[in-house]
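Take a look at the structure set out below.
As you look at this complex, bear in mind that one protein chain is not there, while each of the others sits in place.
Right after this comes chain A.
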Amino acid sequence: MMHRIVALLLLCLLPLGAQAEQVIAALSQTRVSVNANFDGSEILVFGAVKRDRPAPEDSPLDVIITVSGPERVETIRRKDRRYGIWINVEAQVMGHSPTFYTVATTRPLADILPPLTDSLWKITDDKRVLPGMRGHPAREALIELREKADLYRTREGEVELSADTLFDTSIALPSNIVEGAYNTRIFLLRNGEVIDSYGTSINVQKVGIERWLYNLAYSQALLYGIMALAIAALSGWGASELFRLIRR
């Protein structure tokens, strides 16, 4: 929400000429339903650049797409060797950070995104994730752990841009997904500056039996526990009876 307001304000401040090119984009789906056989999801992000005059010749056009998952507060623990064994010696509670973050670009970020623009729009994970803690080992470890788990990804050159007008990329949402809104931002860049941006969100939600069980476990915990025990006892008994029949 904040980003969108900032984006709107900045758009108003920009000189009129810079709005000569506008981004129009859409997603293959804006709702992701997590059901029992959910195994990750692939979202196609595509769009076009709208112009009211010919495209400038002097600089190339680039597109950056970011998808940011729901934010969570995490505790990160550090292990160290004490008395010969490895144990947790330190715990640090980290501020809100996205559980999922992907950046996809048309070309290497170093060529198209100067640090100042990056800071202003918070595009790379370095600028987006707990930027106030930069250099703190716990924050670097958090980013590294999430990169290893494929939750944070930077995919340079994976946005296809054809004829300087049409673009598309696909974003893979992992199977161990967190429910909530996945904010998607699309930036048009020229000369290292953002000339237009567009924001939308993908809503990820459990459905069907997944949703029912999850709600029951939290709102009717005792009933859920009794149900779990009943299922266990019944299937134990059922299997025993079944085997007795088979052996006859």
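Here is the rule we go by: a residue touches a chain if its C-beta (ideal position, glycine included) is under 8 Å from a C-beta of that chain, and two chains touch if they have at least 3 such contacts; residues count from 1.
The rule we apply is simple: contacts and distances are computed from a predicted model.
Trainee: According to UniProt, what is the chain that's been left out of this complex called? Choose from "TIGR02588 family protein", "Cytochrome b", "Probable membrane transporter protein" or "ATP synthase gamma chain".
Mentor: "Probable membrane transporter protein"
Trainee: With respect to the chain omitted from the figure, which of A:88, A:119 or A:203 is a touching residue?
Mentor: Of the listed residues, the one touching the omitted chain is A:88.
Trainee: Looking at the full complex, which residue from A:27, A:45, A:138 or A:189 touches the chain that isn't shown here?
Mentor: Within the whole complex, the residue contacting the unshown chain is A:138.
Trainee: Out of A:31, A:79 or A:134, point to the residue that touches the absent chain in the complete complex.
Mentor: From the options A:31, A:79 or A:134, the contact with the absent chain belongs to A:79.
Trainee: Extract the touching residues of chain A with respect to the undisplayed chain.
Mentor: Residues 34-40, 72, 74-81, 84-88, 91, 138, 141-142, 144-145, 148, 175-178, 206, 209-211, 213-214, 217-218, 221-222, 224-229, 231-233, 235-240, 243-244 of chain A touch the chain absent from view.
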